[in-house]
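One protein chain omitted, others in place.
This part shows chain A:
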């Protein structure tokens, strides 16, 4: 894959991307790779620098330093970019006095796309009638759908969507999820930002997490989730540990109890019952990903704390020094053992 080659690779590459607003650093030496045929979630708490990064990628904001390319080219160097890269930034970018359909027709004219395609897309996103009304009266969900239609206008092979699930009802989110998956299966590149892990965790294949403009983790969802774990408190930790280990489970002491590497709570309960120890507490633990994200949002706005203790898990973000990860705000976690997610979340993520 030669990024400078004539064949479109569908790859997004960000290298050392930095943006200062005055003395404030919104994006800080960010590296990012997005691969075609996959959905990449671009996550971070409010103000992490997601929108700024996407705007630099789209040539709207001038980077202080670093590069951001799509198909190996800067956005401004792409010929007729709407046919290569589709994007939806905020759901508010419509003139309130212009109909949604006319908004798309303006974009169609600017990129040489036929007006017929405009009506096809309005059908596709499910607002053919509403789009003939002025955009000023649109609900958030309608704006999102209109924005999505605008992004799809030039049938691009790269899609960049900023918080696309914002304002969608559960039905809308389900629809969006299926739609995005379909696009990825067609081999397109999808980069989707969100400040809510739960919103995209079931949708994305890859995850990039940023906080305070810096990347804190990158990997597949599976990698970042880590192994599922259960937490158990018991009357006789030694006996239960031995019994669980006999069943082939990994067990480690943790915060007044035991951490068991399994997602099946019933097994733990059965083993305890069989070996005649009392259980005082038994629950699934958060995944590493959930915990990581939770800690980020907890420490939001507190830049100094971010340079504190190490909380990296080996193999997750191999190219990042541990100090970039935030300290845990919950109970301490043994980095080599990770907590278990709710079972339903894991299933839906497949």
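Quick note on the criterion: a residue touches a chain if its C-beta (ideal position, glycine included) is under 8 Å from a C-beta of that chain, and two chains touch if they have at least 3 such contacts; residues count from 1.
Please note the rule applied: contacts and distances are computed from a predicted model.
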Listed names "Sarcosine oxidase subunit beta", "Oxidoreductase", "ABC-2 family transporter" or "Probable glycine dehydrogenase (decarboxylating) subunit 1", with the criterion being the UniProt name of the chain not displayed: "ABC-2 family transporter"
Touching the absent chain when the full complex is considered, from A:9, A:69 or A:102: A:102
Touching residue (missing chain; options A:34, A:68 or A:89): A:89
Touch criterion as defined above, residue of A:61, A:122 or A:148 at the omitted chain: A:61
In chain A, positions touching the absent partner: 52, 55, 58-62, 75-76, 78, 81-82, 87, 89-90, 92-99, 102-103, 105-107, 109-112, 150
